[in-house]
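Selected chains only, in their assembly positions.
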Amino acid sequence: MAQEKNMTIIVTKGTLDWAYPPFILATTAAAMGVNVSMFFTFYGLQLLKKDLDLKITTLGNPGMAMPMAGTQMHMPNLIGALPGVDRAATTMMKNLIAKKGVASIDELREMAVEADVRMIACQMTLDLFEMKLDDMIDGVETGGAATWLDNALGADINLYM
Amino acid sequence: MAQEKNMTIIVTKGTLDWAYPPFILATTAAAMGVNVSMFFTFYGLQLLKKDLDLKITTLGNPGMAMPMAGTQMHMPNLIGALPGVDRAATTMMKNLIAKKGVASIDELREMAVEADVRMIACQMTLDLFEMKLDDMIDGVETGGAATWLDNALGADINLYM
């Protein structure tokens, strides 16, 4: 019998773009029979909310380029700072994702839950930012750094995202 | 006898918020008997300075929300770009951390040093940014990517933060 494989992911980011890597890797690994646990901490806790309201910003990321009119468009910082521009960039990104047939974060998260990916919310961050477990999706556990370490010491892959 | 466990952390960020994850995980792991070495490189070198002057910014992070008046407040980019707003956000975060009884970065770093966490400053970054080992806390070694790799190849957990 092949030995069981385990993966842990520490999820620290809470924006629309950075929500993809943890959920894509978690669902892919689960589909390949790997036991996955995700530890959501700092801004990553946003990804566990029942009502997802994720945004992106072009500020602070000159590596971001959106396909537009057949070319790649970068956004100058001064434009990116204007009110409404983040909302527009978020809408553009969501439209692009839908047009390309990529799953939404809601859908990927649902797939992860159904694949028995373990979801752990960082208790310290919940307290610090006064967030409530009631606002999170069902099936979320709470834990601390020691909870993650217990899993990570025996895991084959550990990622900090 | 149980086998010794080892963890390495590459620390690349130098802001108040991102200073927490490496020091929290390092001190928790050390308390659980894990040998920890931290490799500070790029902006992460800021975290080794004797005089810590860490800041946060709301810019470029629409996932950041501060608890305020019973709700969660996000900061528009145009407001975040005004002079003094980063200073105000940094003060708010520090007050929040103190109010919640979370240790300061100075305290966590002190705990890490006392728990014999190995602190390695990246020589290339020291040279590049013209930073001096004299400005760093005592007990810091210097090393390069090969120093980290030597540790990482035999470690149970390796994180890039």
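We call the chains A and B, going by the order they appear; numbering starts again at 1 in every chain.
We take it that a residue touches a chain if its C-beta (ideal position, glycine included) is under 8 Å from a C-beta of that chain, and two chains touch if they have at least 3 such contacts.
A quick note: this is a predicted structure, and the numbers were derived from the prediction, not measured.
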Total copies in the full assembly, please; the file places 2 of them.
3
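By definition in this document, only the chains that are shown with their structure count from here on.
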When the centre of a chain is set as the mean of its C-alpha atoms, what distance in Å lies between chain A and chain B?
21
Chain B residues touching chain A in their complex are 5, 17, 20-21, 24-25, 28-29, 32, 34, 59-67, 72, 76-78, 80-81, 96-97, 100, 102, 156-161
Under the definition above, what is the set of chain A residues touching chain B in their complex?
10, 12-15, 18, 41-43, 46, 54-57, 59-61, 80-83, 85-86, 124, 127-131, 144-146, 148-149, 152-153, 158-160
